[in-house]
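Below is one structure, written out as structure tokens; the observations come after it.
Just one protein chain is left out here, and the rest sit where they should.
Labels run A and B following the written order; every chain starts at residue 1.
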Amino acid sequence: METLLIELLKSLVSGLLMGMVFALVALGLTIIFGVMDIVNFAHGEFLMFGMYTTLLVSPLMGVDPLLSLPVCGVVGAALGMVCYFGVVRFLLRGPMVAQLLGTFGLMLALRNLALLFMGSEPRLVKSGVLVGRSLVLGPGVVLESTKLAAAVLSIVSFVFVWWLIRRTKTGMALTATSLDKEGARYMGISTERMNALAWALGGASVAIAGGLLVNFWPVEPNVGLLFTMIAFATVALGGFGSIQGAFAAGILIGMIVYIPPVWDAATSFAGVDAPTIHGFKYTFVYLIYFLIMVLRPQGLFGWKQ
Amino acid sequence: MRKLAGILAAAFLAALLAAGMVQAADKVVKIGVIYPLTGGAAAEGRELRAGAELALEIANKLTPGVDMEMAKNAGIKSLGGAKVELIFKDHQGNPQLGADLAKKLIEDDKVVGILGCYHSAVTKTVAAVCERFGVPMINDSSTSPALTKAGYKWFWRTTPHDAQFTRDLFEFLKGLTEGKAKGVAAVPKADLATLASACEKTEWGTNVDDQIKSYAKEYGFNVASSILYAAKSPDVSAEVQSMIAAKPGAMLFASYTSDAILLMKTLQSMKAAPKLLWGQDAGFEAPEFVTTLGDASNGVLTRTVFTPQVAQVKKVAGQVNELYKKKVGHDLSGASARAFTGLQAWIYVLEKAGSVKPQAIQAACNSIHIPGEQLVVPWFGIKFATTGEDIGQNVLGSGMIGQYQKQGDKITLEIAYPFELATANLIYPLKGF
Partner (left out) sequence: MEAVKNALDFSDFPRLDLTVAGLVLAFLLVFPALPHSGFAMATMIQFLMFSLYGMGWNTIGGYAGQVDLGKAQYNGIGAYTTAVMMVRWDAPFWVSMPVGLLFSIMWSFIIGYPLFRLKGHYFAIATIATSLVLKDVFESWDFVGAARGLAIPIRANLPDFLYLQFRHDYYYYYILLALFLLGILYLNAFRHSRLGYQLRAIKDNEDVAKSLGIDAHWCKIKAYAVATAYVSVVGSFHACYNFNIEPEDVMSLDLSVLIAMMALLGGAGSLWGPIIGAAILVPLKSYLGDWLGAESGLTGLNLVIYGVIIMVIAGAQPRGVWGMVEAVRARRRGGHAAA
């Protein structure tokens, strides 16, 4: 019984942490979507660029990987602006399908640029404050420091973005743009500038996430795709454009991912010789996404379809 | 008179044809090589390519100081000294692309045969193309047991397959409990009786998982947790948590490079403390595994077919390894040694066939016997099965289990199994992270 409880507790804590990591990765996507109704296929590639930035910058400047996070933010914001002015601006005229097509092309281009310049071998930050550290809470309850840091950053970023959107003039302009483009334009808000701002903000937030994650996850050019998929599911589940929705959905998905170890603990406690269900880890995510969507088509916290 | 003229004409024609053939053979013999040079397994692909290229250099020119038949000839002697040319293609881990490239090599480049393809899934589709076209294919590096079960007439495999490698693992575990391992007293069986495995959910990993389960039963071990995880997963901590919860004596893995590194990192940060860690080749013996993980790799076991330590027991391996080091900058790995051996098999087969006709090559493959002392890998030789369950499988191959050991600043892969070849004392149990 005790082992079962411990396993349950472990899964709960790890799921919570992992969920905050997923939410952090999805934050940028939800900002961009909220302002301009565009799904960015290249989201995971922004993450990858952030990871490579830390990997290259921190030994170059001789500082801890953590201190290179501002650089990641700048790189991400710049990348977001370049992508907006270079590509996305032209896609906005078209229907949703053209945007999917365009950002898909962007994804291919970014991913393979990384392949061209960085090669395909997985790389990892080897030393740093967070690298290889973990926090032991109790018997077998271990928190990886990178995840812990990512969770803290996640909370900070969400609060910051929430404050930005709700409490500042710029944020209100962003909200106005997302609610009614025409109306915002009449009020003298430059939608062009708001869109660019959303991309810069979105790019920066996900690149910072990448810079932090590379303390634990190895980076290679294809690393983005699975994070993109999870970010898609997170954002859609929370309701497109809903900041608090993305946070809640991220945590929900983090919990779902820890169903298999709970199942294992439960079956071994019950003494049943059942097969593991780890192969279905992401299946549950997609399945639950599908079910929630069908029952509540606007997402958990969404208000527009 | 007429009859004589007929015979003369026929003889003349035959001579002409023969001359033409010798002429053709004089130039080059082309072999198509299909490897994953980009994509998820590009690191392994680069190793494979370098291994095959080194074998090519040795075959095409006189290489003094290497005790191999092919080093003593420049080109294929029985084909009038014809040089061998390799045409490399990149399948990116995509079976459909692999099949299309095989067609290109066969129909457009007119290769006499194919070497490749590392990923078992790609090897399967390429082997089917070769079978349809009647073109010989030698497989150097795919270990799925299913490949030689199809009964193909144009497919031969030099490397041992996963059934054999997995049996080696259990022989090793059994030996450990019997005190056969170098420098370790007999381990109580209870210490190792519980196993946990994580294999990637692909054709290769699923087969390894099957093998582990069936051999565990045979050898009396209990696989408490056998996980098939989604390859290239962003996170594996849920999987690792389950493995740790099973409290296994040994943890077993089948993963490519990026997953292998992530698994090790996760084990490390979650303070896993297995007594033994074993990887089924692939990611665990890629050069990046050690360079990325550094000290954390100390004590990890991987099955392999080659480590530079083989040179201690086999002179020719040392000679080739020196050449490889000069060419690439690091030691031969399991992947490059297997690619080297695969191309070497091709050279010997061509030498024996004395012709580039598919039928002649087929006959040569089915009857060839390359003695073990010719090879860099510690096998008994190369001889392909022509009957039975594993048609086309090399019956003289054998596997090894190596252990990463840190000595000073350097991490080397020492031989741990076969026990009689062991080059260092086994690190057991692992310190834990």
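The criterion applied here is as follows: a contact is a pair of C-beta atoms (placed from the backbone, for glycine too) under 8 Å apart; a residue touches a chain by one contact, two chains touch by 3 or more.
None of the values given here were measured: they were computed from a predicted structure.
S.K.: Where the complex has a chain not shown, which of A:V87, A:L148 or A:M172 is the residue touching it?
M.R.: A:V87
S.K.: Could you tell which one of B:L62, B:A150 or B:A273 touches the chain left off the display?
M.R.: Final answer for the missing-chain contact: B:A150.
S.K.: If the hidden chain were put back, which of A:G62, A:G138 or A:P297 would touch it?
M.R.: Looking across A:G62, A:G138 or A:P297, the contact with the absent chain belongs to A:P297.
S.K.: Among A:A233, A:A246, A:I259 or A:L300, choose the residue that contacts the chain missing from this document, as touch is defined above.
M.R.: Touches the omitted chain: A:A233.
S.K.: Going by the touch rule given at the top, which residues of chain A touch the chain that is not shown?
M.R.: Counting over the whole complex, chain A touches the hidden chain at residues 33, 37, 39, 87, 90-91, 93-102, 104-116, 120, 221, 225, 229, 232-233, 236, 240, 279-280, 282-283, 286-287, 289-290, 293-294, 297-299, 305.
S.K.: Which residue numbers on chain B touch the omitted chain?
M.R.: Where chain B meets the chain not shown: residues 37-38, 42, 88-90, 94-97, 99-101, 103-104, 106-108, 121, 124-125, 128, 131-133, 144, 146, 150-152, 201-203, 205-207, 228, 230.
Criterion: only the chains that are shown with their structure count from here on.
S.K.: Taking the mean of the C-alpha atoms as each chain's centre, how many Å separate chain A from chain B?
M.R.: So the centroids are 39 Å from each other.
S.K.: So in the complex, which bits of chain A are touching chain B?
M.R.: 3, 7, 10-11, 14, 18, 115, 119-124, 126, 132-134, 136, 140, 142, 144-146, 216-218, 220, 222-223, 226-227, 230, 257-258, 260-261, 264-265, 268, 275-276, 278-279, 281-282
S.K.: Which bits of chain B are touching chain A when the two form their complex?
M.R.: Those residues of chain B that touch chain A are 38-40, 42-43, 198, 201, 224-230, 232-235, 237-239, 241-242, 244-246, 257-258, 261-262, 265-266, 268-271, 288, 292, 294, 296.
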